[in-house]
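As you look at this complex, bear in mind that one protein chain is not there, while each of the others sits in place.
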Amino acid sequence: SGGGDEKGSITYAGFGGTYQEAVKAALFDPYSKDTGVKVLYDSSGSDVAKLVQMSKSNAMTLDLIDAEDSSLAQFMAAGVLQPIDAKGLSGFADPSAVTEYSVPWYTFSRNLFWNKDKVPGGLGSWADLFDTKRIPGKRGMVALPWGIIEGALIADGVTVDQLYPLDLNRAFAKLDTIRDDTVFFTSNGDLQNAISQGEIALGYGNLARIKSIAKSGAVPLDYTWKGAVLSVQQLVIPKGAPDEPDAFNAITYALKPEVQKAIMDKLGYTPSLKSVLDGLDATARADLPGTEETASDETFRIDVDWWAKNGADVLKRWQDWQNA
Amino acid sequence: MAGLAERVTTTPTSPDADPSGPASRTAGGRRRRRRGWDLGGVPAVLVVTLVFVLPVAILCLRSVTEPTFGLENFTRLLGHSGYVDNIVRTILISAASTFVALIFGYPIAYQMVHGGTWLCTFLTVAIMAPYLTSILLRSFSWLVILGRQGPVNKLIEQFGLEPIAMVFTPIAVVVSLSHYLLPLMILPLAATMRSVDDSRMRAATSLGAGPAQAFVRVYLPLTKPGIQAGSVLCFVYGIGAFVIPALLGGSKGSMLGSLIHSAIKQSGDYGLASAAALVLGALVLVIVLVFQRLTGMSTTELAGRSGPTATRSAKRGGGRALRLAGRAAGGLDRLGVTRSRRLPKVLAAALGALVLAPQFIVIPISFASTQALIFPPVGYSTQWYAEFFTASWLDPLAVSVRVALFVTLIAGVLGTLAAMGVVRGTVRGWGASTSTLMMLPLLFPTVVAAAGFYVEFERIGLVDTELGIVLAHVTLALPFVFSVVSAGLRSLNPVYERAASSLGARRTVQLRRIVLPLIAPSILTAGLFAFLTSFDESTVAIFLSGVHVKTLPKRIFEALSLETNPTVAVISVFVMVCAAGIWLGYALFRRLTQTSRSNS
Amino acid sequence: MTSSHGAIHFDNVRKEYADQVAVDDLTLTIEPGEFFTVLGPSGSGKTTTLMMLAGFTDPTSGTIRVDGIDIAHVPSDKRNIGVVFQDYALFPHMSVRDNLAFPLEMRKEPRKVIVERVERALELVDMAAAADRLPDQLSGGQKQRIAVARAVVFDPAFLLMDEPLGALDRKLRQRLQVELRQLQQALKVTMVYVTHDQEEAMSMSDRIALMNHGRIEQMGTPRELYEHPRSAFVADFLGTNNMFAVRPEAPGRLSVENGGLLSVDDGGGVPADASVAAVRPERIALTDIAAAPPPGFSHCTGKITHRLYLGSHTMYTVHSETFGPVRVQMQHDDGEHPYRTAETVGMIWRTRDVNVFGSTAEG
Partner (left out) sequence: MTSSHGAIHFDNVRKEYADQVAVDDLTLTIEPGEFFTVLGPSGSGKTTTLMMLAGFTDPTSGTIRVDGIDIAHVPSDKRNIGVVFQDYALFPHMSVRDNLAFPLEMRKEPRKVIVERVERALELVDMAAAADRLPDQLSGGQKQRIAVARAVVFDPAFLLMDEPLGALDRKLRQRLQVELRQLQQALKVTMVYVTHDQEEAMSMSDRIALMNHGRIEQMGTPRELYEHPRSAFVADFLGTNNMFAVRPEAPGRLSVENGGLLSVDDGGGVPADASVAAVRPERIALTDIAAAPPPGFSHCTGKITHRLYLGSHTMYTVHSETFGPVRVQMQHDDGEHPYRTAETVGMIWRTRDVNVFGSTAEG
């Protein structure tokens, strides 16, 4: 069983690696120093199945989970989250992102990208991603439906404000048109490797990854803010967390302006506090997800409530479609 | 399954293997005293049943209870042409990979057995080194090699041909999968080849058969048990593959294993996953049964003996084919192309080098200057080597080594005992069920098992403990230990045990002084397998690792899927160097002791 | 029947394999301290008999008792039997010395005793020089010598040997025959010895059981078997014999196929269905063509067709018009015999040296 049993320590489920290093430096190191609560790190933050399983078998060892919109939707659908009393917390740039179970702590995005050598003209919209005649080449995405379903509808002419409730039949029909030209990866890392190796010409992926590939110089990669899918990263507490009070304290600590600033500096993500966001200059905001500078008519956020209600069915259909 | 495993218990060529009948029944009373060996299987059976079968069975129940009670998952799976195609593709890819592994593995195994010390050492290193590199990283290497800008396509372009799209097609999956399966093919092959008597080949030659013809007509049939064992093993293992198709297959090369994996990992759809797992298990079972019906061999009968069973199947199956092939080989002999003694060695060495190819991709990557897996790297640095020597990597390495050592020990002892029980035991039904049970963890997709472990281990607090991982890995390593040791035992003439018995050795003494030393090569091989199975295992480790215990493959998994951290390449280089060092040292040691013995 | 030490009883022992009966209704008693040889052609069930006694094969039916005790439930390592296997079964991973030490170690002998007895056993078989070799480094014959040494080194109560001298050259074989026999008598062990070499059987055994097709054809001392064979098979298997197909003509007279008449000793009790008569080559003498033989002798004439020089004797084949080919063995008492190929000679033998059987000769 987890280390959360010990008094004065919490277990945080994130994504390991450099991300974990960054979160540790920005959030937990100062947090531990100030409160004396030790933090243990688990890297299964994206392993929804495992967390749901853990909760269902009443063996929760985690106190704090780092969840993006889609995971949040899955957690909510599974009913494994502890309601959070967020009344005391305020100053969010986008208060609508706060849910009964979660507190937003930064925003990131997934963007359309392309290899400049293979797609000289670049992409201007989701419609371009679906236009295999004009733009040939292997498309690459992570095999998760969130955002992709919406993207298919946008490519098919649905406007962003009319997306929900999603017209699944129409979306999958559109998806059928790129099935054979698309590779779905099980993880961001795999997608990143395939792009770096030049096997993927264009696609849709995590902006931080895209930037990192571009910076490495492996392939000339470019991206657009058009059609970017914004995702709010949320902190949640699972039901049965061994040390719920300390987990809540950590959430409050994460919303301190200096922590928010540190996260932005280390990861390049958009702080969720309005005050911090307002303090940035225009050049800094020009390449941050969720700012006005990068907003376009095709930018959107997935509807967590809709997905929490319908996610299971979509996933099933997504699963079937992938194997169709 | 019982029918096929039944053959395991009868050693057809040993003089006292009475066929059943009224006779042996009347003598039932006096046979009891030799039943001691049968107990050997008990501990292994208990472990497999409690640790593996129970959790997996509970999980499989979910195929009819989730989301609601009924056959919904099965109708979904079998009523959907996409899934059915997937099943068919899974079989075809696995069969093709097995075939490729056989074509590559046979010449290599041959030289490992008959070649000189150095060639043998080189080949062993070549075969084992990839095994020491995480499957995830190896798949990446194949992505590079087979990719659009990879060396293979470069070569093709040299000839003025269009580059071939291999990545994200079944081609890449077959190449990579057969590479992965190669050791499984080679080990039983080498074991059988070792038991082929020199004088048989001499006899064939003296009777007028040229090298190729003697090979086709005599050597090949005598190694048939090894071919069959290796093929079944590869096929069964290949059919449950998921990492390779997921990374290299694209939608055209997707396999059932990756479907199960994604159903669990992405959708938490245990119902569909366990239904698919059951379908996969049934598939393996049917194919294995059909195979055995045709060849008269059992899965565990990995090597060793070319008894009447094998022979009859040879006659039924390939007698005429062998004759035809023999005629073709005779043509080659007359042309003289088969006379060279060097050619097979060169061929095997070349194949060995080819097998090592993915490793060479890893070395430059380990010196990359940026945090990305790119080949060739954009710049060079040694920073990842520095990172490797930090707790972030050394701790998981220590955990993996420790776990693997325990697994080797436990699985080695349990598997050897079980093999003794089955091969030397006399209670027919028991031996049959033991061997079936021993092979189950191999036949069942590991993803499903991993999920099963996770659910049940959670209940009793074994998740995130080394004990939990050790127990799970023991069940995964047991099939290898069991089958390799069984093969060794089966090829051991029982007359040695009789002799020892007549000289006053009790059964335990026979085991310790005679049997174990004589099958030591098999046990060492089995131990190596057990170690590597555990050391390289990522699926179960990903489920069972946690905050406190993290194995190296789990760490590698994180580094690849979350960080794209080139330190994964460093670890591969490190392990490779260690393995090569150990092998070279061993070969040197053997050479030295040999010369010193002949000098004295 | 007896409780004395070292007696072996087979009672109606039968061993079947899938497609044949290897040993068929075997009943025999081996006396304590006896040198008992199981002799027979290849495939007659000798090895099978021995393996049942050693405990490696279970009889299909019947019981085997040792000193009155049914040994069905005695495991073979408790039987204290020294076995020399037909295919040696030396432990390939142990040196010759370690092979020999093995049974002594099993009996927890002190180190000093082990060393000493191993040394003695090695000398017995003249292999002291090869003590540190591995079995694979020995020639076939050398292996067999070590196997013999290993089986006797722990002074077992019984010795079972399955053609232990088969692969040895005659010189060594003869020496080992004598030594095995002496050893057996000195240790007073009961020896059950399997061979297909009747000469070996005759020179070593107290008694011989001659097997054929899984059954005992005749059991008795070497002399009984050689001189009073009860069947044509026995007459033919032991030594060389001239076998004639005959039928009864008159009391004491048999007519041979080719027309000859064969007198037999009335005391011999010629069976009514007499069909085969046998005369040993060494009981026939070559003579110059002479007058009628003295009473109690038969004779005939013939032409020498073949002479086989065999060192201590020559085997002549003489073709007689009335008897067909007749083999005559003459010892080289004094170098040359005067008889040459193509010469016409007389043959003379005692009528009491003619053995007559009811069944047809085999093999």
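When the chains are written out, they are named A, B and C in that same order, and each has its own residue count from 1.
Keep in mind that, in the parts below, a contact is a pair of C-beta atoms (placed from the backbone, for glycine too) under 8 Å apart; a residue touches a chain by one contact, two chains touch by 3 or more.
Everything numeric in this text was worked out from a predicted model, so none of it was measured.
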| item | value |
| --- | --- |
| Omitted chain's touching partners, listed by label | B, C |
| Full-complex contact with the absent chain, from B:Val48, B:Val167 or B:Ala204 | B:Ala204 |
| Hidden partner chain, touching residue among C:Ile69, C:Val113 or C:Leu310 | C:Leu310 |
| Residue among C:Tyr226, C:Phe244 or C:Tyr316 touching the omitted chain | C:Tyr226 |
| Residues in chain B touching the chain absent from view | 12-13, 197, 199-200, 202-211, 213-214, 217-218, 221-222, 224, 306-308, 310-311, 314-315, 323, 326, 330, 333, 339, 598 |
| Absent chain, residues of chain C that touch it | 19, 40-43, 47, 86, 126, 138-142, 145, 163, 166-172, 174, 196-199, 202-203, 222-223, 226, 236-240, 280-283, 285, 308-313, 329-335, 350, 352-353, 363 |
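Note that only the chains that are shown with their structure count from here on.
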| item | value |
| --- | --- |
| Contact graph of the chains (line, ring, star, complete, other) | line |
| Distance between the centres, which are taken as Cα means, of chain C and chain B, whole angstrom | 53 |
| Geometric centre distance via CA averages, chain C-chain A, whole Å | 92 |
